[in-house]
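Here's a structure for you.
Up next is chain A:
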Amino acid sequence: MSIVNSQADKIKEISGSNPLKCMKCGKCSASCPSFNEMDIKPHQFVSYVQNEDIQSLVESKSLWKCLSCFACIERCPRNVQPGKLIDAARQIVVRQKGQDYLKADEIPELIDPETPQQLLVSAFRRYRR
Partner candidate 1 sequence: MSIEANEEFKPKIVAFCCNWCSYAGADLAGSSRLGYPADVKIIRVPCSCRVNPMFILRAFEKGADGVILCGCHPGDCHYSTGNFYARRRMTMLFSMLDYIGVENGRTRVEWVSAAEGVKFSTTMNEFVEKIHSLGKNVRLGDLRCRN
Partner candidate 2 sequence: MKYSYYPGCTLKNKAKDLDAYARASARALGFELEEIENWQCCGGVYPLGSDEIASKLSSVRALNEAKEKGQDLVTLCSACHHVIKRVNDDMKNVEDIRTKANNYMQLDEPYAGETKVLHFLEVLRDEIGFDKLKEKVVNPLTGKKIGAYYGCLLLRPGKILEFDNPENPKILEDFIRAIGAEPVIYPYRNECCGGYISLKEKDMAKNMCNNIVDSADGFGAEMLITACPLCMYNLKKSTDEKLPVKYFTELLAEALGVKEEVDKA
């Protein structure tokens, strides 16, 4: 209980977002370009944090599908901004040792001669500690 609890609090703290403000309108999910790729949908992130089911969140593949495009953040009418919650969950994962979503030895496979530095830098920031 206390561990789960502290993780939910951690997510609230890192994200600076208050899930209690959510009115469950779904505008985040209606705006999300990655919606179909996600197993836990943006609007559900709020209830997972509220229900303190952080385990499911951190195991969710949604973490790696969010583009950080800020569409949900821009349009959320209640300032809940699920994108921040998703990022906080992602932080919880990548801050643990050995949990990087992108391993250095995968990279040669993934790039081509035109790949801009920006792509690698951004992916590193999002996927690794």
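One rule holds for everything that comes next: a residue touches a chain if its C-beta (ideal position, glycine included) is under 8 Å from a C-beta of that chain, and two chains touch if they have at least 3 such contacts; residues count from 1.
Criterion applied: all candidates are chains of the complex that A comes from, given by their letters.
Source: prediction; values computed, not measured.
S.K.: Quick one: in this complex, who touches chain A among 1 or 2?
M.R.: Chain A touches candidate 2; the others do not touch it here.
S.K.: Could you list, by residue number, the parts of chain A that touch candidate 2 in their complex?
M.R.: Touch list, chain A to candidate 2: 13-16, 33-34, 37, 64-65, 67-71, 73-74, 83-84, 87-88, 91, 101-102, 110-112, 114-127.
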